[in-house]
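The other protein chains are all here in position, but one chain of the complex has been omitted.
Order as written gives the chain letters A and B; numbering starts at 1 within each chain.
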Amino acid sequence: MSGVEYISPGTVAEAISALQAAGGNGRLLAGGTDLLVQMRGGRAKPKVVIDLKGIPGIAAIREEAGGFIIGAAASGALIGEHEGLRKAWPGVVEAANLIGSTQVQGRASLGGNLCNASPAADSVPALIAAGAICVIAGPNGQREAPVETIQSGPGKTTLGKDEVLMAFKLPKRPAHSGDAYLRLIPRTEMDIAVVGAAVSVTLDAPGKCISARVSIGAVAPTALLVETAGSALVGSSFDDVALANLEAAVAVACKPISDKRGTIEYRTKVAAVLARRAALIARDRAQGSDRAQGAAS
Amino acid sequence: MSDGNQPPVDFKVVGQRPIRPDGVDKVTGRAQFGADFHLPGMLTGRIKRSPHAHARIVSIDASAAEKLPGVKAIVTGVDLDVGAGGDIEAGEHAAAMKDVAANVLAGDKVFYQGHAVAAVAATSPEVAAEALDLIVVTYEILPHVIDVDEAMMPGAPVLHDDMYTKGVTPKPAKPSNVAQRHVMGRGDVKAAFASAGVVIEGRYTTAAVHQGYIEPHACVASWGADGQSTIWCSSQGQFLVRAMTARILNLPLSDLKVIPAEIGGGFGGKTTVYLEPVALALSRKCGRPVKLVMSREEVFLASGPTSGASMDIKLAATKDGKITAAEMELRYQAGAFAGSPVNLGCMTAFACYDVENLALVGLDVVSNRPKVAAYRAPGAPMAAFAVESAIDDLARKLDMDPIDLRILNAVKDGAKTVYGATVRYSAFIETLEAVKAHPHYKAKLKPGQARGVAAGFWFNIGGESSAAVHVDEDGGATVVSSNPDIGGSRASMAMMAAETLGLPIERVRCTIADTTSIGFSGSTGGSRVTFATGMAVVEAAQKVVADLKRRAAQTWECDIAHVEWRDGVATCLDPSKNVKPLSMKVLASKSAKTGGPIAAEVSLNAQGAAAGYGVHVCDLEIDAETGRTTVVRYTAAQDVGRAIHPAYVEGQLQGGAAQGVGWALNEEYVYNKQGLLDNASFLDYRMPVASDLPMIDTILVEAKPNPRHPYGAKGVGEVPIVPPLAAVSNAVSALVGKRMTALPLSPVSVLAAMGKG
Partner (left out) sequence: MSRTVVNAIVNGEPVAFLGGGGQSLLDALRDELRLTGTKEGCGTGDCGACSVIVDGRLVCACLMLAPEAEGKRIETIEGLADNGHLHPLQHQFLEQAALQCGFCTPGLLMASKALLDRNPDPTETEVRYWLAGNICRCTGYDKVVRAVMDAAADLRQEEKPR
C-alpha cells in the first residue's frame, strides 16, 4: 500500500477526471469495506483512491416522485434508519443491513456492494427484485441501467472505466406490495451468504399476486433475476402449487459452484427453500401483516 | 504442601469476586499488549512466506532487496544456530528444538503454505513490504499431502526422509509420515469383546481448528552491542520464549531478558516461538530494535492450529451398561513436524471411566499443514468426541439415561488410570449428580429440540514456579508473579496472598515479572498457574507471616510461639506481657529496626495437581430445510476443587464451552487441491459470535477441594473444552436420527445427513 494517493473530489466531474487521470490505477472509494480489505491483502493495488463521499448527495437518501433515490455511498446504517424506506422497501433495507457487522454497517454502501461484484452480495438480489435502477455518471453525462445489468461476473461489472455509479432509484410502491430478502449463513452474523433470495410482490385487493420479481444470489457468477420464478407466483394466492413451481424455477436457474462455503447440491436446495420463505414474507408484508424483521433464515 | 494442611473454610478473600488488579488498565486502553511497544529507532520487520504446500528451496536471492533504500537487515534459515538441537520442556509437551528452528525459518524445504522463508527489517512498513517482493525464492515444487489418513498411505509424499516411525520394533525399513506410534492398554480386550453383551463401533473425524486468540503474535527485539538483548512480547511464558530464542540463536540465557507484555489470548497457541528469534536475528544484524507483528492471515497460515483427528473406536459393555472393554486407534495430524498431542488423546480418552480392559493406539502423523501447537486440553477434545459419542450410542441402545450410564461407569478415587496414575480427589460423580439435579436437565424440551450430554477430563499440571511477596513500607503488599496473566490470574494470586497475610484485597497488588526479576517458572499452560504459582505465592506469604511474627516477638521480647497472626495483626498471647497488637502497617514502618525489608521469594516444583472433570448439557434445534443448528440452552458443570475467584472460574467454563461449540459446528481448516488454506480469515474461519450463543450456565462443583493446594484449587481452564464437541454432536445426532461422526456439523453436512442435501 505504499505511496497511495488519496483524493476527495467535490463534484462527480472531478471524480471522473481523476479516474481518467489515474489511467486504470484509480479505485473509487465509497464505504471502503471491500476495497480496504483488498488493498491490505494485496489483491487491489491502486495508485489513487478517489473518495466519492465528498460529492453532494452521493451519501444521502431522498424521496422523489413517491419513490426513493439512495445515494451509491449511503451507509447501511443510514438506510436502516430511514423510516420511509423501511416501510416501502423492507426487503431492500434488511438486505442492506445484513452486510457485515454493526461496524461495517456504519460504512458499507449499496454502490460498493454492487460494484465489488461478489456473486454473494446481499443487497444485490434485493435491489434486483425491487426493480431498482442505477444512475451512472460518465464523461458524456448520465445514463440509467437496471441493477441486474451491472454485474458481469465475479469481480466484474459492465460499468465503463470512467463511469461512476451515483445512485439507485427505487420506484413508487403500488398498494399491497411487499418485498423480503433471506440468506443462509452458518453463523447468525458476519458471514458471506451461502445462498441468498429476494422476492418482491404486488397483490390485488383480495390478495392474489399480480406481479412478482424473484432474484437469487451466491448460486451463479452473478445475482440472477429469475423471471420464471416470478411468473410462478403471478396469478396465484401463494398456494402450494405456486410455491412448488417457484421452488422448481429457482432450482433450475441455479448454476452454483461447490466451494468452502457450500456445495452445488446444498445451494440449489436451499435457494429454493429461501425463495419460498421470502415469497411468503413478502406476501405478508404486502398484506400489512408482517411482524418479522431482519430474520436470517 | 502436605496432605491435610487445609486452612479453615471461613475465608475472607478466597471465594469472593473482587475487581482484578489489572482491570482498569484493560478497560481504558492503557494495558500494553505485544504490538503496543515502541522504541526509538525501531524498524518494522516482515516475513516472506512460502506460497507452496511443499517445496524444496533451490535458492534465495535477496540481493535486490538488500539494495533497496531503507532495508537494514535480511535473515534466512542460515542465520539460526540451533547447534545440537535437543528438546525443551514446553508446558505439556517437549519441543524438538531443531524442528522449532526449522519452523521459525525454513531450512532447505518448506512444508506448508505460509512457512517462513526469510525476513526483512526496514525503516517503514511500506519499504519492508516492497523488500519482501524483491526477495526471489526459487522453489522446486514437491507433491503434497494434507489429509491424515492419506498421509499414512503407501505412496504418500514423505515430508521428512529421516522420519522412521518411533515406537515400532524393529525399526521400519523406510521413512514415512508416521512420526510415532504410542501404545497403551491393560487387561484382556479380546476376551472382553468375546463375552460382551453389547458392542458399539464407530469411526470419527474432527477438523483442524485454531486457538483463535484475537491478538496476533507480536514482539519487539533489541540487540545490544555487548550481546545483551531484550525482547518484549506477548506469550504464555517469558521463560519459555527466552529458552527457545536463546537456543535457536545460540545465546547464553543470562544475556537475554524477556519482558512479558499483556497477552491477548493464547489457549496454548502462545507456548512456542514464531517471531522472537527472527526479530532478534534481524536486530543482531543491524543493531536497531525490530518489531514483528503477524497479520491475521499469517496467524492462520503459520501458527499452530490443533490436530485434526481420525479415530476408530469400539466399546464392549454388559447389557446393564457396564463398559467392560474399549479399543481405539487415534490418528492425529501433527502438521509439518512431529509432535501432535495424540499421546494425550490416548491417556485422556477413557480417563473419566473405570474400564478394565483397554487397548489404545495413537499415531502421530505429519502432513503439509502448519505445525500444531497446544490448544486447551491438547489432544483430549477429539478423543472425547469419539468416546462420548460411542457412550451416547450405548445409552440409546440400552435405553438408559446418559447421566446414569456415566455414573455407573465413572472412575472413583483409588482407581488406576491407563497411564499409571492413581485417581485422587476426584468429584466426577458429584459433577454428574449436580447436572442431573440442575433445572436444565429436568427442563422439558420443545418440539424440534434435542439435548446432548457429554463428559470430559483433563489432568491439570503443577511444576516449576516462582513467586515473591513484598511487604511495602506502608503495610500493603505486592505479589510478584512469574506467569503471564491470560485470564485474571493476577486477581487469584493477589487474593491468595491477601487471604494468607490477612490483608484486604485492595491492599495487595500483583505484577508479572520479566525473566531477570523473578525465579524461573513454567509457562501459563496446563491449567497450572493458580495451582502451582499460587502455591508459591501462598508459601511466600506464609514466610512473610512467619517473619512478621518473629519481628513482633522480637519487639515484645516474647516467645514467637506466643504470637498470633490474624487479620493482618500480630497479637501477643503471653498474658505476662501488657502490649498492644502490632499491625502489618506498624511492623512494616519499623522494619529497619527488626531486620530490614520484609519480603520472601519462593521457588518450587508443585506436586499434587488434581485432575478435573466436566459435564456439559446442550439443547439445540435444527432448521430441517437448511440444516442450520441453533444452540438454545447450555450448561457446563465442573469439578473445580475450590474456586478462588468464582467469576473467573465461571468465565473459564463459559469460554471453553463457546470454543467447543465453535469446534463442533463451524470451525475448520479448509484446504484446496493445491494444498493451500482456503479460509485464512475470521470471515471464513467461523468462530462463534455473540448472537450465535445463549447464556452459558455454570455449575461449580466444590465437593472435593484439592488437599494438596493451600486453598484447594484445581486447574480449571482446560477441562471445559473437552465435553462440548460430543455434547453438541449428541444432540444433533438425536435430531438427525443418525450418528454424526464428522466435525464440523456445518449446515451442509447436517442437511446431507438428513437425506435432504
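Note that in this section contacts are C-beta pairs under 8 Å (C-beta built on N, C-alpha and C of every residue); 3 or more make two chains touch, one makes a residue touch a chain.
Remember, it's a predicted structure, so these values are computed and weren't measured experimentally.
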Task: Visible chains that the absent chain touches, using the contact criterion stated earlier - done: A, B
Open item on the list: Among B:526, B:655, B:675 or B:715, exactly one should touch the missing chain; which is it?
Closed with: B:655
Open item on the list: Using the document's contact rule, name the residues of chain A that touch the chain not shown here.
Closed with: 1-6, 8, 29, 31-33, 36-37, 39-41, 46, 48-49, 51, 53, 75, 77, 100-104, 106-107, 188-190
- [ ] For chain B, enumerate the residues touching the unshown chain of the complex.
- [x] 17, 19-20, 22-33, 35-36, 38, 126, 211-216, 262-267, 293, 295-296, 486-488, 645, 647-648, 650-652, 654-659, 681-683, 687-693, 695-696
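Note that only the chains that are shown with their structure count from here on.
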TODO: Starting from the mean Cα coordinates of chain A and chain B, work out the distance between those two points in Å.
DONE: 44
TODO: Using the touch rule from the top, collect the residues of chain A that touch chain B in their complex.
DONE: 1-3, 40-41, 184, 186-192, 194, 259-263, 265-266, 269-270, 273-274, 297
Task: chain A-facing residues of chain B, complex - done: 126-127, 129-130, 295, 297, 623, 625-628, 665-666, 670, 678-679, 682-684, 686, 688-689, 691-692, 746-748, 751-752, 756-757
